[in-house]
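First comes the structure, then the notes that go with it.
A single protein chain has been removed from this complex, and every other one stays in its place.
Chain IDs A, B and C follow the sequence of writing; residue 1 opens each chain.
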Amino acid sequence: MARIRLGMVGGGRGAFIGGVHRIASRLDDHFELVAGCFSADADRSCASGGDLGLTPHRVYSDFDAMAKREARLKAGVEAVAIVTPNHMHAAPAKAFLRRGVHVICDKPMTTTLREAKSLAKAVESSDALFILTHNYTGYPMVRQAREMIRKGALGAIRLVQVEYAQDWLTEPLEETGQKQAAWRTDPARSGPGGAIGDIGTHAFNLVGFITGLEVEALSADLQSFVPERRVDDNAHVMLRLEDGARGMLWCSQIAPGNENALRVRIYGAKGGLEWAQEAPDTLWHAPLGEPKRRITRAGPGAGAAAARMSRTPAGHPEGYLEGFANIYAEAAAAIRARQAGAPPEPAATLPGVREGLAGVAFVDACIRSSTRNGAWVRPAV
Amino acid sequence: MARIRLGMVGGGRGAFIGGVHRIASRLDDHFELVAGCFSADADRSCASGGDLGLTPHRVYSDFDAMAKREARLKAGVEAVAIVTPNHMHAAPAKAFLRRGVHVICDKPMTTTLREAKSLAKAVESSDALFILTHNYTGYPMVRQAREMIRKGALGAIRLVQVEYAQDWLTEPLEETGQKQAAWRTDPARSGPGGAIGDIGTHAFNLVGFITGLEVEALSADLQSFVPERRVDDNAHVMLRLEDGARGMLWCSQIAPGNENALRVRIYGAKGGLEWAQEAPDTLWHAPLGEPKRRITRAGPGAGAAAARMSRTPAGHPEGYLEGFANIYAEAAAAIRARQAGAPPEPAATLPGVREGLAGVAFVDACIRSSTRNGAWVRPAV
Amino acid sequence: MARIRLGMVGGGRGAFIGGVHRIASRLDDHFELVAGCFSADADRSCASGGDLGLTPHRVYSDFDAMAKREARLKAGVEAVAIVTPNHMHAAPAKAFLRRGVHVICDKPMTTTLREAKSLAKAVESSDALFILTHNYTGYPMVRQAREMIRKGALGAIRLVQVEYAQDWLTEPLEETGQKQAAWRTDPARSGPGGAIGDIGTHAFNLVGFITGLEVEALSADLQSFVPERRVDDNAHVMLRLEDGARGMLWCSQIAPGNENALRVRIYGAKGGLEWAQEAPDTLWHAPLGEPKRRITRAGPGAGAAAARMSRTPAGHPEGYLEGFANIYAEAAAAIRARQAGAPPEPAATLPGVREGLAGVAFVDACIRSSTRNGAWVRPAV
Partner (left out) sequence: MARIRLGMVGGGRGAFIGGVHRIASRLDDHFELVAGCFSADADRSCASGGDLGLTPHRVYSDFDAMAKREARLKAGVEAVAIVTPNHMHAAPAKAFLRRGVHVICDKPMTTTLREAKSLAKAVESSDALFILTHNYTGYPMVRQAREMIRKGALGAIRLVQVEYAQDWLTEPLEETGQKQAAWRTDPARSGPGGAIGDIGTHAFNLVGFITGLEVEALSADLQSFVPERRVDDNAHVMLRLEDGARGMLWCSQIAPGNENALRVRIYGAKGGLEWAQEAPDTLWHAPLGEPKRRITRAGPGAGAAAARMSRTPAGHPEGYLEGFANIYAEAAAAIRARQAGAPPEPAATLPGVREGLAGVAFVDACIRSSTRNGAWVRPAV
């Protein structure tokens, strides 16, 4: 099958997530990077394009110009990956959607709820797909957990404990000029949420993805422990979900010893499931009254949902890039289906504008609740 | 050194914690059980006393009669262990304290705050000691954590994540007549708190013991998932501690796959500590910017506080009974010191009426907060 | 039930294993220490006896005098624990056996095969019991493993991987005068085996206990890495067991980072089992073609054999002392049965002279094989 022609907005030298998207897009050979707007500074964009082996005339410094020109090219980009800081997601996304180019966008979708709703409308009125890289949903054992719950392995869900802890912002790294820390703690570029926006949204998204339950209300206590930091760096949230389920969500960027400790535990009337991102090939299943079972990717007990996301035999670890690539693989399938005239809804597992809106509304709700001293509020989606 | 003569109230056939107290009291050879009131039913008490090899005339069925008579005996009990259900702690405690017999009491101290305060007065006006078996504080690596924090290893404490999860009440076990489940879910015997009283108090106590910080306010969401259960079986609590520290506390008796999963994680400006009761000989220390270290009981890096609580070399696991016995060993030391005319304050590490009051106030505050939809309340101590 | 009157030979101040035996004997209230010969030096023995609260006239400095006198006392010792260095096991054991006093002896049984055989004869011609504290067999999950294998859970056993690694002799500790290191590296007191005798025998014993299979031949490569050390401090052994099973045994006292890392893994045609002494409450069971299961002491899946050795609910760790106490509890049962006139054979799970002989023969075979450059030899039992 021919590779899908991919463009990129953002992701120049010094960026982190752009490189991840490029590997993820390439890993299963579904995409080929052919154009990019890596910086608003022409020289820098050019240099990055050169690093990546792009022809100079497919390297841009203005995403709108890129969208316009690529849309006219015979072999212009079919899809574009948007990997800029959060405040720069919506505008390029709209520019490409308007021209029928599929958009694969990093999360959180936007910095404000208003902007999120506006982007949602743009998606609705476009023929192109909008895909949000909530990459942790691409892990095979996350798929396995989702499948098991849908099949009733846990009975009625009662509890969700989810957390995402890091330590990289324990000290005021943003004051050193470190690029990632600088924009991620700047409300103008990152949005009003700090930890809650950057990683809390992943935790929140994972809960919905795995359980299928929506959060009906939440009570949040957001903190900013590092002096002069302008956004939260730690958040405590209590959750009330559909059907009487309850939960807690903790996210932190100031918890020494934690790297990317995203962990979810789900308990129902008939059993429990536990999964941790740092050991992603393992899912613990505790059927009530039986010994706990260690289900491994591609090992005994792993089902079809995990198998679809799996490349190597059990015991040969797949990790973050493979999980990310799974989102790209599903995106490729959706794009090809759309190109072949398939019905408008892609796979339920592929995160899109709905998940994007939910994430932004979640951040908004956490901030509203915390401002009102932990009052229970409903995410406004 | 002569063994301290110990009596017991409660702990007859079919009880659980009585047997634990007996082993713990015996393990280091500081106590000898010589009398007991194992049941209000004379025949049952007698049978239990017989099982334990007691002389029949030292077996009672009325704790008050026991207190009265033993106090008059030349070689009467010097201390008494109270291991009845929660609602039966205060009365026997007072009966023995009044007669100058030291009391070692199971937790939570009482079922109501009012009763707790009344008992506190009784302790104050007695020459005898009151010791509360918050046994998890007896684990060597809990001592190690406390010592490290006091010495500044974590810098200023910012965060506490504590949880105590079990699964034994996932189904309505109390309806089967199981004795433990019956009284622990009966508000009349257990107090108004279910999980929050039974295990939440342990989690709460551990936070204070290790960090030295008090909880200034809390917001709680208590649930009762099993239909017709009369007390909470799951609780979510957000904490605000002294000096700006924050925390979350989760306790549950309905989380399948969890046995006694008490776990505490503490993060400060300079590092983190993590400890889990089910692997109690290990303490994880993450100094900021250095690899995480696995400190083991009696291994390199373990200090004097852990060593004092340790009997065997590193790698020979000590567990729950040893931790419990450490409370008894400290109790023995305090009793002997008191008998030798030492000043009134025993070791700061020995939990007593102050911790008992704090625990009951914690449960009270959680219930008040939850009733008011998670309003922040201050534990009233 | 009345406690069994216990004496002790060895275990004075500065000793390690004596204290362990005392706690283990006391933990379940089956024994009461009433006499002892803690040192051949009268003053030292007396001091140790005083520490332990013994009446001075029950403290001896000559084990033979002790045996003679105690045997004549009306309430003399019924059993004696022998906790001296290895070369001092046989003589006191014989002195007490000859007088009908039950012997509970530390391992390895003797330093030489000749001495072991002589002791075996003494046991045979005595009415008293001889019990060898291969304490690791007392762990509940070791019992569980044995039971599962006997019931066929693994099918035919094919493989055994066993290891016991420590690091305390990585440096020449014996040169510092440390008492434990001094006698354990002294062939005159410890026997010709160093690591292989001290801990290799435990590993070897565990294999037989769990699988029921005998070692038919072995090929050993013994090393002494620390210069001037007089015994092996590391040993590699390949095993050929009954019924075509094979195995490897590694023991070491010079493997930095290992405390008491005794671990056994057993694989059969239908599944595998894995157990580690440092996390003794857990047994991993991998039924072929199914997810691995984590069986916990007193948790779902644990059977009668584990339950018999268990005091507390699942999730409340039991450790080394409890495992050791299980041997004492079985010893107590055997002694009482013998006193009640039961048939001569105690429980198959109680290690005795047969296991003692096997252990000494194993050490002897390892040394013979290693001396002959790894030739396959058969342990001579």
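The rule is short, and it goes like this: a residue touches a chain if its C-beta (ideal position, glycine included) is under 8 Å from a C-beta of that chain, and two chains touch if they have at least 3 such contacts.
Here the structure is a predicted model, which means the values were calculated and not measured.
Out of all the chains shown, which come into contact with the hidden one?
When the full complex is considered, the omitted chain touches A, B, C.
In the whole complex, not just what's shown, which of C:G76, C:G191 or C:G271 touches the removed chain?
C:G271
Per the definition of touch given earlier, which of A:T55, A:S118 or A:T312 contacts the omitted chain?
A:T312
Decide which residue listed in B:P56, B:G177, B:P227 or B:P291 touches the omitted chain of the complex.
Of the listed residues, the one touching the omitted chain is B:P291.
Which residue among C:F31, C:F96, C:Y164 or C:W284 touches the omitted chain?
Answering carefully, the residue with contact to the hidden chain is C:W284.
Out of A:M1, A:A304 or A:A348, which is the one that touches the chain we can't see?
Final answer for the missing-chain contact: A:M1.
Quick one: say which of A:D29, A:E175 or A:E345 touches the chain that got left out.
A:D29
Which parts of chain B face the unshown chain closely enough to count as touching?
On the side of chain B, residues 285, 289-296, 299-301 touch the unshown chain.
If the missing chain were put back, which residues of chain A would it touch?
Interface with the chain not displayed, on the chain A side: 1-3, 16, 19-20, 22-23, 26-29, 53, 166, 168, 258-261, 277-281, 296, 299, 311-322.
Residues of chain C in contact with the chain that isn't shown?
158-159, 161, 163, 167, 170-171, 219, 221, 223, 225, 234, 236, 238, 240, 244, 246-248, 250, 252, 254-258, 265, 267-272, 274, 284, 286-288, 292, 373-374, 376
The definition used in the following text is that only the chains that are shown with their structure count from here on.
If every chain is a node and each touching pair gets an edge, what shape is that graph: line, ring, star, complete or other?
Topology of the interface graph: complete, with all chain pairs in contact.
Go ahead and note the Å separation of the Cα centroids belonging to chain A and chain B.
The separation of the two C-alpha centroids amounts to 43 Å.
Do you know which chain C residues sit against two or more other chains?
296, 299
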